[in-house]
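What you see is the complex with one protein chain gone and the rest in place.
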Amino acid sequence: MAETTSAGPHGYSADKQALMARLRRVEGQIRGLQRMVDEDTYCIDVLTQISAATKALQAVAVGLLEDHLRHCVVQAAADGNADAKVKEATAAIARLVRS
Amino acid sequence: MAETTSAGPHGYSADKQALMARLRRVEGQIRGLQRMVDEDTYCIDVLTQISAATKALQAVAVGLLEDHLRHCVVQAAADGNADAKVKEATAAIARLVRS
Amino acid sequence: MAETTSAGPHGYSADKQALMARLRRVEGQIRGLQRMVDEDTYCIDVLTQISAATKALQAVAVGLLEDHLRHCVVQAAADGNADAKVKEATAAIARLVRS
Partner (left out) sequence: MAETTSAGPHGYSADKQALMARLRRVEGQIRGLQRMVDEDTYCIDVLTQISAATKALQAVAVGLLEDHLRHCVVQAAADGNADAKVKEATAAIARLVRS
């Protein structure tokens, strides 16, 4: 629905198009990796490209997290129940740091 | 000052003793690493210990970040100026994810 | 060429099919992420899936690196010129650790 898309229930909905574009670029990088392997590209060059795709994916995560803090956590704070949201966001950050 | 310590200007002050204890444990791990190197411990065992120290350090960071979100960011949200705090916290998260 | 595929100039060629299968799975995860965003899935769930895709990608990298060490570096050692290969592999490891 247009309305859901423009306002959206979540923080990232406003930037949905930008987010989708970034994920499509990462998908392109993964397809590029398959092409490299198919053409027997030198391991080290494949590894360089994997590092680039990983960084791109982490950047998407950090962007999403920023939107989440800006919208969900701040909203929860205004509603006086930030606690659970902070705990949940921290667990997501811990997973990102370890991955 | 006792008052500063118990209430504190920052989110982590309440848990200051626990935080100090964790940092002292990491310091002990780094000293343990020096001892291992001094005793010509096998590289792979030194590396395992470095991974453990790194994880301990990252866990301290995630804990600090949780306190920061819970106190500074939520307070800023209540004051209606969460924006700068969210941006700043996100930059810190991005540095952690990359380190 | 069949011969190139079965023997291959690089360490990963023998496992090329397995490597391709893993990369296609990562591609599936990235497409899944796009679907989640398109359906306005809750940020935290999207982040969990990004962590999973990042881990899968890192596992592919570690597997590639193992093949590289096992074949290229060991071969270079037998040829008496491991030095450049070790330097190159280390640079790739450093990029992975930071990404």
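Order as written gives the chain letters A, B and C; numbering starts at 1 within each chain.
Just so it is clear, a residue touches a chain if its C-beta (ideal position, glycine included) is under 8 Å from a C-beta of that chain, and two chains touch if they have at least 3 such contacts.
The model shown is predicted, which means the values in this text are computed figures rather than measured ones.
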item	value
Sites on subunit C contacted by the missing partner chain, in the whole complex	55, 58-59, 61-62, 65-66, 69-70, 73-74, 77-78, 82-83, 86-87, 89-90, 93-94, 96-98
Residues from subunit B at the interface with the omitted partner, ascending	4, 8-13, 16, 19-20, 23-24, 26-27, 30-31, 33-34, 37-38, 40-44, 46-48, 50-55, 57-58, 60-61, 64-65, 67-68, 72, 88-89, 92, 95-96, 98-99
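Here is the rule we use: only the chains that are shown with their structure count from here on.
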item	value
Chain centroid nearest the full-protein CA centroid	A
Most contacted chain pair (by C-beta pair count)	A-C
Subunit B-subunit C separation of Cα centroids, rounded to whole Å	31
Between subunit A and subunit B, centroid-to-centroid distance (C-alpha), Å	24
Whole-Å gap between the CA centroids of subunit A and subunit C	20
Numbers and ranges of subunit A residues touching at least 2 other chains	55, 58, 61, 65, 89, 96, 98
